[in-house]
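For subunit A:
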Amino acid sequence: MIAAIRVFGYSLFAIFIGLLFMGIGRKIIARIQLRLGPPFYQAFLDVGKLFARKSITHNFVMDLGMIMSLAGLLSTMLFVPVAGHMAIKTSSNLILIIYLMAIGHLGMAMAAAASGNPNATIGVSRALTMMLGYEIPFFTVMLGLIIFNGTSSLELIAQSQAGGILNWNMVKFPLGFLAAEIALQAIMGEKPFDAMVAPAEIASGPMVELGGKYLGLAFLTHAVSIFVETGIMVNLFMGGASNVFTFVLKQFEIYLITILIEAVFPRFRIEQAVKFLWTVPMSIAVVQLAIILL
Partner candidate 1 sequence: MEDLKANDKRSYIDNLIDFFRKRSIWMLHYCTGCGAVELPPSMTSRWDIERFGIVPMATPRQADVLLVTGYVSLKTLKRIIKIYEQMPEPKWVLAFGSCTVNGGIYWDSYNTITNLAEYIPVDITVSGCMPRPEAVIDALQTLMEMIQSGEGGAYKKYKENYEYYKKNQDRVLRKTAPILGSSETESIYQEKEGNYET
Partner candidate 2 sequence: MKLDKESIIELLNQKGVEVLDLYPNQISVNIKKDNLLNHLVFLRSIGFDHLSFINAVDFIDEGEFELVYHVWSYTHKIHVLNKVRISRNNPVIPTIVNLWEQAQFYEQEIHEFFGIIFEGNKDLSPLFLENWVDIPPLRKDFDTKEFSVRLFGAEIRR
């Protein structure tokens, strides 16, 4: 019972932080473009409105897919240590986290395929192609860190960086951090790697048939994915945190970098994106791995 309440509380916390980040991100982009921008709580208003709307479903698989994508990311979130705390006591295995993260994408793929819209199918196929692109450099960086620390536990990797900014992996392995940051841009689906959404081109890709509550679920999924992905980066490279407030602040720093890149870049075509991910961050990551091994 206690565990269930903890899981629920952690989920609410992750959703709250993710939505807050989304709102602040929109505000920052607006300020970069010399606009006033929406209020920082805009994402909450959007989600509230979406859940109050009528929604159109196409079949049972679409409902299941949407819930699966949210549940997949929420269960990933349970394994990410938040300033040393976790919803359920596990070893927070990095390999497990990466595999669980794919469930979110697969759920979205299921829902999109079930909606029967060709734009959604194109978007999902692009998202899965992009996954192929960013996973290889990201895994290479993680492999280096796992070899260096001798463990694949995210919590232990975070603990090993304790004691000042000079112990952070970000400072010790700047090349690895750079490669992971580029890959993170693609993981979050922000520009220049947002070919799977591309509103002007394929009408927001996987989300094309989602309206009302389904789009609300997609928003929540995106919020949790922001929380999870920034959380992984903080634990890997910024040494975790001693309390939750610091942790969220560090997460926001990671998110800020992503948003700043997002605000000023145009979009890669999908084959350009994969080519880029397999050359530039990949070679940086290999150099980093070589440095660690030698």
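Throughout what follows, contacts are C-beta pairs under 8 Å (C-beta built on N, C-alpha and C of every residue); 3 or more make two chains touch, one makes a residue touch a chain; residues count from 1.
Regarding candidate selection, all candidates are chains of the complex that A comes from, given by their letters.
These numbers come from a predicted model, not from an experiment.
Student: Contact as defined above, complex as supplied: which of the candidates 1 or 2 touches subunit A?
Tutor: My answer, from the options 1 or 2, is 1.
Student: Quick one: which bits of subunit A touch candidate 1 in the complex? Just the residue numbers, please.
Tutor: Residue positions touching the partner: 26, 30, 33-39, 42, 45-46, 48-49, 52-56, 199-200, 203-204, 207-212, 215.
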